[in-house]
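What follows is one structure encoded as structure tokens, with my remarks underneath.
Note that one protein chain of the assembly has been removed; the remaining protein chains are unaltered in position.
Now for chain A:
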Amino acid sequence: MAYSEKVIDHYENPRNVGSMDKNDPTVATGMVGAPACGDVMRLQLKISADGIIEDAKFKTYGCGSAIASSSLVTEWVKGKSIEEAGKIKNTDIAEELALPPVKIHCSILAEDAIKAAIEDYKSKQSKQGK
């Protein structure tokens, strides 16, 4: 299958690969996986006190499209508020990367990773509030 140029670019030069301390209260971690292809994706966001995403890191084991989708997401979410980041749709990712229909699930995985990270952040916040 032919990958789009943007997918190849992100695959060959992935942005923001790495990890943060998942126990840091300002770090939100989203873990998602896709049983169909065995892809595993971890997205981590460093969130400021006023809810702005200051930094983002990812690590993905999966196909080129899954890696490109998560790499793209780390670029997009930086500087956004968590509300704005939560509005990123898989269709936006799929469109930007020109993903073929069989690879749409990779963009869904990336969207779900953002949601999982935001959920993790909210649960950390509520624990701190106690």
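We take it that a residue touches a chain if its C-beta (ideal position, glycine included) is under 8 Å from a C-beta of that chain, and two chains touch if they have at least 3 such contacts; residues count from 1.
Note that in this section contacts and distances are computed from a predicted model.
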The complex's invisible chain, by UniProt name, from "Transport permease protein", "Co-chaperone protein HscB homolog", "AzlD domain-containing protein" or "NADH-quinone oxidoreductase subunit L":
"Co-chaperone protein HscB homolog"
Which parts of chain A face the unshown chain closely enough to count as touching?
29, 31-38, 40, 42, 59, 61, 104-105, 108-109, 112, 116
